[in-house]
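Here's a structure for you.
The other protein chains are all here in position, but one chain of the complex has been omitted.
Presenting chain A:
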Amino acid sequence: MNKLKYERPYIKKLTAGAMNKFGSLSGSQPFKFIDNVPVKSLVEAYGSPLFVISEKHIRRNYRAAYRAFSTRYPKVQFAWSYKTNYLNAVCNIFHQEGSWAEVVSGFEYQKALGNGVPGNKIIFNGPGKSKKDLLLAVENDSLIHIDHLEELGLLLPLCEGLDYQPKVAIRVNMDTGVYPLWDRFGFNYENGEAWRAILKIVNSGKLKLTGLHCHIGTYIQTTAAYGVAASKMAALAIKCNTELKQHIEYLDLGGGFPSTNTLKGAYLPGTDTMPTIDDFAEEITGTLIRAGFENDDLPLLILESGRLLIDDAGYLLGTVLANKRLSDGKLATIVDIGVNILFTSFWYDHQVSPADDYSPTVENTVIYGPLCMNIDVIRESVNLPLLKSGDHIVIHKVGAYNMTQWMQFIALRPAIVLIDEQEQVHLIKAAETLEHIETNEYIPEHLK
């Protein structure tokens, strides 16, 4: 017998359908309304594809997360991670709720200033700050989180002649028992780099070390890692307090909390497997409270969670363009949503729902985008009813990163609307036009 050809292993959930009248219906449910606004009317008014953000959902996420931390720890501050979604309307919702701004570039810094965030409530992270950016941050009294010694070298000359010490923190990386170790950012804890950086800052006499920052990774699926991070940060802060008489006012534990999206390759859905924000809060705050600070001298706990607070508040509406059978007989559906605007489809098996009523028959389908690129696959395998051209679909939990990492590629980028708490729809970013793209293009004379 000939050796069979290798076939990559895969797991596929059996969907036997309803076992009895109490059994749950498996597969997608029609999703006709977002915050009571009909999906159909949104597409009709603003076109397809269309990003929809729910203000109510954002505020609830924020308050639930803040509640989780603030009922366990006396001093908690959230800072909105701009890179996750820096639409001004979205940022302002977070700022209204009390969030500071966490930015990682001069561009984001300007955005935060433009949104009216006071300089001293902007946290400036990231390994790529220019001299100009740093000067701006120094002038605005922002919290500068130093990533490497070169940055410190850039910063010190800027402090010459100032009558105050700019506030800085260092980014610390450490082994928290998870892979990958994000040791490319900041100074390492275990090998003493972090302590040496702290000494350099304190000994310079020009900067005020007010905090310590870490961000152990992204989509961390275990709470234990945060426990390790919190205890190492606390130890470092106590060492600064006692040995250097340098009062550490805040510990910034960063973000990295997972949303409830299902990662590619995961067997069970994210809603069932991911720890909740309460689990993370319990671990972090419990560790800090036991760390040995006085009751009335606990450092402010800053969190820069992004994804968790906005992912499930974002929806992407699209329209079916065509159906076809692939060579192996599998059904393929082509929609007007491409990976250029749904970047996260590379990471997640996004939940896709039809927006209209449908017949109970479902079929395993591959969803392709409209791009003329082979990689333009939204879902490789999803059970969907038989959709026809012109039907609308809703892709869930797309609030994080898509609206900042999207590309103008082949097609133009769509509009974004916000549904406010009173269920009114607001256009918060208009669809891209040809003029937008060409406005900063120049054609040399000889090519005209």
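Heads up, the rule we're going with is that a residue touches a chain if its C-beta (ideal position, glycine included) is under 8 Å from a C-beta of that chain, and two chains touch if they have at least 3 such contacts; residues count from 1.
The rule we apply is simple: contacts and distances are computed from a predicted model.
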Write down which listed name, "DsrE/DsrF-like family protein", "Cytochrome c", "Extracellular solute-binding protein" or "Urea transporter", is the UniProt protein name of the chain that is not shown. "Urea transporter"
Using the document's definition of touch, tell me which of A:247, A:264, A:388 or A:426 contacts the absent chain. A:247
Which listed residue, A:41, A:71 or A:110, touches the chain dropped from view? A:71
Which residue, A:60, A:206 or A:239, contacts the hidden chain when the whole complex is considered? A:60
For chain A, which residues reach the chain that was dropped from this view? 59-60, 63-64, 67, 69-75, 96-98, 118, 120-121, 141, 163-165, 208, 245, 247, 249, 282, 289, 295-297
